[in-house]
Every structure is written in structure tokens, then in C-alpha cells.
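I'd like to ask you about the structure that follows.
Here the complex is missing one protein chain, while the rest keep their positions.
Let's look at chain A:
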Amino acid sequence: MTDLSNRFEPAQPVPSAPPILSVRGLCVTFDGPGEGLWGPPKKVQALDNITFDLARGKTLGLVGESGSGKSTLGRAILRRLPLSNGRVFFEGKDITAVKGEALRRLTRNIQLIFQDPYTSLNPRMKVLELIAEPLLVHGLVSSIDEARDQVVELLRLVNLPVETIDRFPHSFSGGQRQRIGIARALALKPQLIIADEPVSALDVSVRAQVVNLMQDLQQELGLTYVFIAHDLSVVRHISHDIAILHRGHMVEMAGRDAIYETPEHPYTKVLLSAVPEPDPSHRRNGGVNAPKTVPTQTLSFDGVGCRYRTCCDKAGGHCQREAPPFAKHEGGHWAACWHVGMT
């Protein structure tokens, strides 16, 4: 924690509004299987030293391959996971140690949209009960029927026909179910919504509908999103800032255009080159080479030096000796690389 303070340059421009969400040096460790029969459990570092700020009304896209810790980060912000280190601030308040009833009250302000719209709705509850449940359990209404008006309003907000209110989830399509999930998340009028791959289980044709709906809601209600995804084009569409995660580390974070146009970190470059480009004349590498895959086997996890030094063109002596911190560079571009701005 102490060395973090000097990592944030004091010269950085003070944002006009305080960030709604601040994460400082967040670490999550899981107990893995032990060595042999009696050995101590192996620690698995799921998230290591994650730091970022998220301004009110903005969307942060969290991108990474599977296993990179995106969903874990989402759950950690929701305080559903114990942190091994670091702090989470919501609206300036430290929510790291919040639990029990206080945590329950906190969920009124931070809500979650689930990845799979098919399993995230109880098959035995009607739309009315599903959406009214948050209101009921927080004592905002005394009975389900009292919530009917609010539920109707929420259905209208997510563009679902009002007469669907008494139907069960099985009679809806994936996109409609996801709207029900969004309506449920909105019921408590939260300020921050963590969307855990909200469109990756949906048909390509309805993805745009849901993403556009989320954007409209953001403008209408001033929501802040943490948008977790692995689909780079969707993330580019909805996000203001994008953070790239790899193996529990944040490797780069910048405005969405900066990430796509001028990626600094070698991993980001490889990741972007893996995006299929439908138009041959626009292919990044001239359409000749097959997209590069991340050479994970050559990454070095010895803890000394930069992890990516073996697969980076620019790797030099400094990279061998010391791991680059995740630090802010010119133009608000955060990256864990010694070479940013030196091109």
C-alpha cells in the first residue's frame, strides 16, 4: 500500500468529479490443491495488484482471455470474495471490510448482470416476482403486488412488452431474458453495474440490441458500468476506457481509441492482432500472416523482470532486471511496460 502512493503521480490532473469506484492494489488469492497428500495448499494468485479509477457515468471495459481474472475482479468489487490485499472504494467510502447487513445494503448501489441469461433466472418465478424481488427484500415494497407499477416501469425501460409480466422465464428468448436480468439489476436504482460478459451467451444478432440498450440506459440513468467481456469489438463499442487483463495482472489501460489505435503493451498488441477482420484490405498484417497467438509457454513467471520479455521485440536489459509497474504515462495511458512513450 505504501509504495502505491508514489506510483500515482501527484501531477496527474484532478478529475472533475471524484471517481465512483476506486480500486487500489487489489489482490485475490485462492487456495489451490496442495503438494502431495500433506503439503500446504498451493496459493493461486488470481488477481495481483489491480489499480484503477472509474468515473461516474463512464464504462470501463475489462478484457482478457479466459482465466485472466475478469470475472474474479467483478466479484471482488461486489465484495463477494475475500481480498488478500488492497482496497476498494465506492463513492469515496472504503468498502473493503464491509460484510453482513452493511454489505446487503451496499448491494442496493452495486448490482450485477449475469453472463448466462438461461441459468440466472429462477425457472419457477414469474417476471413480476423476479424483478420485484430486490425491491421486496430491501423493504422498498411490502408485497409483490405493490411493486407491480415499478416493475411495469422497469419493463418499459428495457423494452419488454408489459404483458410479459405474468410469464415465466422459459417463454423468453435469450435476449429477452437478458433484458429481464437487466431490469432486475436496475430495480434498486444502483449507481454501479458490473456486467459479467452480458452478451457473450447471446446470438450475434441480439448482442447489438442488448449493448445498445445498456448504452441508452447509461445515458438515461447516469449509470456506471464495469463491462467484462472477451469480445473486443463489443467492448470497443460500449466502453470509454478499456483495461486489458492477463494472468491476474492489468497490463494496459487507456481510452478505447488509444488502446485500439496505439497499443503499447506487447500482450495488447498480440490480443488485438487476434481479432478477425472481415475486410481483407483492412487486415492489420496485410492479410498475409495468420494471427499471432500469445506465446504463453515462453512467458516467464520467475518473478524477476518483465513477464513478457521473451516475446517482446523491445525487451532490453531493464526488462530483464525489473518488472515494470503498472503506471500512468502520457495522455492517461496506463501500461506495465518500460517502453511506453519511447517509440
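Just so we're on the same page, contacts are C-beta pairs under 8 Å (C-beta built on N, C-alpha and C of every residue); 3 or more make two chains touch, one makes a residue touch a chain; residues count from 1.
Simple rule for what comes next: contacts and distances are computed from a predicted model.
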item	value
Hidden subunit of the complex - UniProt protein name among "Na+/H+ antiporter subunit D", "Methyltransferase domain-containing protein", "Hydantoinase/oxoprolinase family protein" or "Peptide/nickel transport system permease protein"	"Peptide/nickel transport system permease protein"
Residue among A:A46, A:V63 or A:L78 touching the omitted chain	A:L78
Of A:L26, A:L112, A:L272 or A:C337, the residue in touch with the unshown chain	A:L112
Touching residue (missing chain; options A:K99, A:R156 or A:H170)	A:H170
Residue of A:L121, A:A195, A:V210 or A:L245 in touch with the missing chain, whole complex considered	A:L121
Residues belonging to chain A that touch the chain removed from view	78, 80, 104-105, 107-108, 111-112, 114-116, 119-125, 133-134, 137-138, 168, 170-171, 181, 184, 188
